[in-house]
Each structure stands twice: as structure tokens, then as C-alpha cells.
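I am attaching a structure below and will ask some questions about it afterwards.
The other protein chains are all here in position, but one chain of the complex has been omitted.
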Amino acid sequence: MSQRIRVAASLAAAALLATACSQGSATKAPSGEGGKVTLRYFTFSAAPDHVKDLDKIEKAFEKENPKIDVVVETAPFDEYFTKLQTSIAGGTAPDTFELNYENFVTYASAGSLLDLDTVKGDGDPSVYAKESLDAFQRDGKQYALPASFSTVVLFYNKDLFDKAGVAPPTADWTWADEQAAAAKLTDKKKGVFGDFQPVQFFEFYKTLKQAGGEFLSADGKKSAFNGPAGVKAAQWLVSKVGKTMPTEAEIGGTADYDTNLFKSGKLAMWHNGIWQFAGLKDAAFTWDVVVEPGDAAKASAVFHNAVAASSGTKHGKEAWAWARFLSSSNTAATTRVESSWELPPVADQAVLSGYLKDPKPANRQAVFDSLKSIALPPVIKRQQEMQDAVTKQLTEAAAGRKPVEEALKTAAADVDALLS
Amino acid sequence: MTLTAVRPKAGGTRERRAPRRRWRYAGTVAVFLLPSLIPLTLYTLIPMVASFWTSLHEWDLITEMRWVGLGNYLELLGDAGTRAAFLHTLYFIAGYLPLVYLGGLGLALLLNRAMPGRGLLRGVYFLPVITSWVVVALMWKWLLNPASGVVNWALGLFGVSGPGWWTDPDWAMPSIIFASAWKDLGFVMIILLAGLQAIPKEFQEAAMVDGATAFRRFRHITLPLLSPSSFFVVVISLINGFQVFDQVKIMTGGGPGGATQVVVSQIYDLTFRYGRAGAASALSWLLFALVLLVTIVQIRGQKRWVTYG
Partner (left out) sequence: MGKAIRYLLVGLGAVVMLFPFAWAVITSITPSDAVLAVPPDFTPDDASLDAYGKLLDTLPFWRIVANSAWIGAASTTLQLVTSAMAAYAFARLPFPGRGALFSVYLATLMMPLPVLVVPLFIEMRTFNLVDTYFALLAPTIASAFGVFLLRQAINQVPREFDEAAVLDGAGHFRIFLYVVLPLIRPALATFAIFGFMASWNSYLWPLIIIKSPEFMTLPLGLATLHGQFTTEWDVVMAGSVISVVPILILYVFAQKHVIASVAQSGLK
């Protein structure tokens, strides 16, 4: 490039950047007319089924806080964190946003969350279930308020059990019972499968705990799953594929395959979350749920979502008010309970008892029973990489490309590398 | 130059005028160049420089950048994931390039001769080229659905039990290759058709008079004279092949079990899923270097097989 052009080009670029920067500092302040504060909230759990429920909560909040205007933005879970990260990097983070427990640590330790204690107003922390509240603390600071939780239980199609003359599952079941029943219930000619449990990270850490193992060492610095319990858990998951459960090819990569299989009455047992209750209301057969079978121990997965505020927000107080309302207000709690969305993490059992009134499924109590021994997902800084690495090796084993032992050994080495 | 020779005595006035004329000329160049140079600088070159700067840091997009020098590059060069991503990309190219090139060449030869409905047929083959990748990927995902896809049903009619296609680690990459070749076949065909039509008829006729067989005519006349078009196709297809991403993202997301994780999908994951924008930038520059090298080798090597008529 000639000297002159180089100079001209860099001058032009510099001039443009200079204007840009001066503009950038005068970012349009997000406040509406009449001193109203516009508060942005970004969420993945509302769309597409519960947008109306969130809308209801939002309206109630705005009625109580006429000076705050909440603007909801939604994204599907697959794209949610791509957009959230870019917006934080670009300094356009939403004032408040949803975080799941697995990603909470990453964001909290990166300093992108506001310490909510610094902006909190009146409000008794004892309205929250203590474990839920504590889950979103880090270094003694409350970085997010728990908004909802859900657990994974064993769904079953009672009609299929009755037809096959197999006794339906009980809370005392172990893997062996599940396996025996699944084998009897599978009828490939009719396209009926006995069992469905995805082969991936989230099922693995849980079954590992059920088998009596731990995912990470006590100090959290090394993987601990590559042992007899890990092999047993992985073997348990992998052994179902193609026998009592459809293969990846039969599933065809479609995300709701299992939902549709169960809804069409062709799946006897299904490991899934309580968020499926609403969708199963009109099922043409009798179904119920029970706490997942264990092996050496019982352990149920719990998924936690929370509301956090961006450390860069100009409306800390309003952000707190909204987070508080969304997570603990009566409206929010009852809306979540009534729409069988997810459970509010509130201490008040009376609110939750409304959940039990719904007649379907009959054994709703199992949801609360499952909370008695829970398995929280292991959380590290490089969370997503760890999840991918473990799922990748399990997939290889399930496809028969590797023995389970070798897959676990590789996964352990990968996870150790991520921790070092 | 000629002016100087004709009017040597006008030197005095020229000296005063020349700088002005030179400035005017520079102005003309600038007017033609800047409308593309300014946006290119702003929206491509500056981000490129920024990405190089990022590649020397560790950055999760959330916290402050941390300087690591060449750390990212060194780590990537010894990393099994990077190696796998490059291998998968080469696998894609090895399957895709011969398929589109030979397929496109065959079609171009077939459709170069007069036949009724030729225009319509060319249009049909060009249709996938103008269809968005999201649509093509979704259509193929549906066609190649292992359980209820039409392809496996058709294979079943012949007693063949179809594979798991994009759900099977062994078949996922071939599925992506098929879909990509299907989409780009028309593009290659059109460019080679253009090349074929530029070959003067006399060459063929002369060869026919000499009694050369159809194969010999193809081998010794058509193919060499088509080589400039072939060269263009190969260069562009290779650049695109190294950057394969959209179809991977939509069809398999890099799975199953990482079997289709190519370099650019690895870059995407590093940036947006793993919070490692520094490593992602370093990987982009490694890919950039490789593509640049391959392209230079091709341009240098073209003398050996490309004949410019």
C-alpha cells in the first residue's frame, strides 16, 4: 500500500472511530416518558409455552410498580448464551437476565453480576427455600435470586404396565427392577419401548451418584468418575440403547422424539422433568410418576433457574425489585404452580400445596419426595466444555465405537485437562 | 510519455502543472476506491486486526482480556480437538470437491449439447444454488431422517436397511457432504458450461477430421481448454470448503459425538459456548494461514495444468 493511502486510510478510520467513541459514551439512557424506568429482562424459559404466564407476572409487577416498565426479550436455550455473552462483551447486557445453576458460577466469578445485597430493599430472605437461596451465593454474596426449580422423575404409562401384567414402579425400585420391567415391556414389533433415558452428561452425573460415585474429587480439582461406580453408571445408560430404548438413528436427532413417543402411548418408562406435566394433561392413557429408581443410593436431578442483574445496570434497585417479584411474589409463585410451569423456590408450603391439588399425575407427592436426596450438577469454570466432553465420550460408547471403560478414561483425561 | 517526446520545450510549464495533475489523479483513484475501501476497513479489516489482538489474549467475552502472548497458538497446535477439527475439514473437502467437480463437469458436458428443454434443465440444476442454506439443510435433515425419512424408506424398497445418516458418527459427515454437493452442483455446472462454450468449435471439428475418438478429443482438447474454468472452481470450492459451517451448524451442530466438528464450528464453539474468544481467534488465524498457503500453492502450481488459450 502506498504511504499516502495508508496514512489517508488510517486517518479516516481514526476519525470515524473517534466520532463513534464520543457517540458511544452518550448511550441512549433507557428511561421512558414521565420518569419511567425501562428495565430489560432476558429469558430462555418462557418461550414458547409460557410467554403468557410470564406476561401475567410482568403485568402484576408493573401494576405494583408503576414507575418501572419491564421489557421482556426471549431466546431459545440454544441461542440464549450466544446472545447473552455477545451483549455483555459489547456492553449492551440486559439489566436483568435468567441464569441456570450450571452457568451461574461462570458469570458470577467473571464479575458480570451485580451483588444484589447492595441494592436490596425491604424483603425477608426467609420466604425462599434456604438451599435454593444458598445455591446462588458466591463468596458470601447473593448474586442471583432463585426463580424456579424443577426435578426429574420417572414417568410411566400405567396402561402398558397393566397390559403386560407387570407391577408398576414404586419408590423402592432399583435399576434392576427397572431393567427387568423394561425388558418385559419392550415390544419392538409394535414399536413399543420399555425405557427412555438420554445418554448424556446430565443423566450421567446423576446415575453416577445413584451408583454411589462422585463426579469430582472433594477439593474439586480432579475428576473422580473414572472408577467402578462411573463404569457402572455409564454401562447402565449405554446398555439400554437399542435394547429397551430406541437408538440414535431411530430417534433421528429430533429433540421431542421421546415426548411424542410417550404421548402416543408407545413408551412405558420415561426419565424426564416435571415441566412435562402440562403437556401430558390430555394424554389418552393413565400415567403417573415416581421418584427415579436408584442403585446404591437414591439421587434425583434438580434444575435451578435464577434471576440475576447485570453489574453494569443503571437501575440496580429496580432490577432487585423485579428479581424479587419474579422469584418470590405470590402472583409469580401461584402462576408457576397453576400453569405447571416450574416450581417456585419458596419456603411457604401452603403455596406449594396448591401444586398437589392438581389431580394429574396422581402421585405429585413424588416431586417433593425427589427433593429429599438430590444430585446437583458438578460445576466448574469451563462448564460447557466439560459437558460436551463427557457427552461426546458417552455418545461414542453408545454408538458402539468404544468400550465404556475407554470412553470414561478419555472423558476423565479431558475433564482433568479442563480443570488444570 | 509521448507528449514529452513531442514537446520537449514545454518542460517549464509541465513542472508547475504536474503536481496538480498528480493530485487530481490521486483524487480520481480515491473516489473510485474509497466507497469500498472505507466499509471494508471498518467492517472487515478492523475486526480482523482486533481478532489478531484478541488471539494474543485469554478472553471469555465477559471479564477483562488477559495477555498470553502466543500461548493460544501453542496450546492449539498441541490440542487433540484442533487436530480433529482440521481432519474433519479435510475429510469434508476430500469428499465434497471430487463430487461437485466431477458431477458438475458431467452435467456441463451433457447439457452443453443441444437438446429440447435444455434451458429448463439448466434452471432446475441451478435452483438449489439460489436456495438458502438453512432451507437446504432442513430439507436434507428431513429427507435423511433415519426413522421416517424418504431416503431410508426408498432404500428399504431395495432391501437395504439405511444407515443412521446424520445421527450416526460414521455417516454424519457423508450426509453433510451429500447435501453440500447437491446444493453446489449447479454452480460448478454453470461455470464449466461457460468454459465449454468458450472453446472454439474449430478445435473439435479439426480433431474429428483427424479421426480422433470422442474420449481422445475430451482428454486432449476439451479438458486442457477447460482448465482455466476448472482452476477457478477448484480455488473457490477449496476456500469455501475450508470455511464450511452453516450446513454443519444446522444439520448436526458438530455432532454426533463431535464427528462433524470442523474448524469453523470449533471456532464458533470456542467463542460462544466455551467463552474462549482468544483461542477462537488464534484458531481463525491458523485456518487463515492454511487457506492462504493452499491458495498460493494453487496459483503457483497452475502453470503445470492450466492452459490459457
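Each chain carries a letter (A and B) given by its place in the written order, and its residues are counted from 1.
Rule of thumb we're sticking to: a contact is a pair of C-beta atoms (placed from the backbone, for glycine too) under 8 Å apart; a residue touches a chain by one contact, two chains touch by 3 or more.
Fair warning: this is a prediction, and the values are worked out from it, not measured in the lab.
Student: By the document's own contact criterion, which visible chains does the hidden chain reach in the full complex?
Tutor: Among the chains that are shown, those touched by the missing chain are A, B.
Student: Decide which residue listed in B:127, B:160 or B:208 touches the omitted chain of the complex.
Tutor: The single option touching the absent chain is B:127.
Student: Going by the contact rule already stated, which one of B:39, B:200 or B:301 would touch the omitted chain in the full complex?
Tutor: Only one of B:39, B:200 or B:301 touches the chain omitted from view, namely B:39.
Student: Can you tell me which of A:78, A:117 or A:172 touches the chain that was removed from the display?
Tutor: A:78
Student: In the whole complex, not just what's shown, which of B:74, B:87 or B:110 touches the removed chain?
Tutor: Touches the omitted chain: B:110.
Student: Just checking the interface: what residues of subunit B touch the absent partner chain?
Tutor: On the side of subunit B, residues 25-26, 28-29, 31-33, 35-40, 42-48, 50-51, 54, 61, 106-107, 110-111, 113, 115, 119, 121-136, 138-140, 142-143, 147-148, 150, 153, 182, 185-186, 190-191, 193-195, 197-198, 214, 228-229, 232, 239, 242-243, 245-246, 249-250, 263-264, 267-268, 271-272, 277, 280-281, 283-284, 287-288, 291-292, 295 touch the unshown chain.
Student: In the complete complex, which positions of subunit A touch the hidden chain?
Tutor: Listed in rising order, the touching residues are 1-2, 5, 17, 20-21, 23-24, 27-28, 47-48, 73, 76, 78-79, 82-83, 86, 89-92, 254-257, 260.
By our rule, only the chains that are shown with their structure count from here on.
Student: When the centre of a chain is set as the mean of its C-alpha atoms, what distance in Å lies between subunit A and subunit B?
Tutor: Roughly 39 Å, centre to centre.
Student: Going by the contact rule set out above, which residues of subunit B touch subunit A in the complex?
Tutor: 26, 30, 34, 37-38, 41-42, 46, 60-63, 141, 145-149, 163-169, 252, 255-258, 269, 272-275, 277
Student: Help me check something: in the complex, which residues belonging to subunit A touch subunit B?
Tutor: 4, 8-9, 12-13, 16, 81-82, 85-86, 88-89, 106-107, 110-112, 247-254, 382, 384-385, 388, 391-393, 395-396, 399, 401
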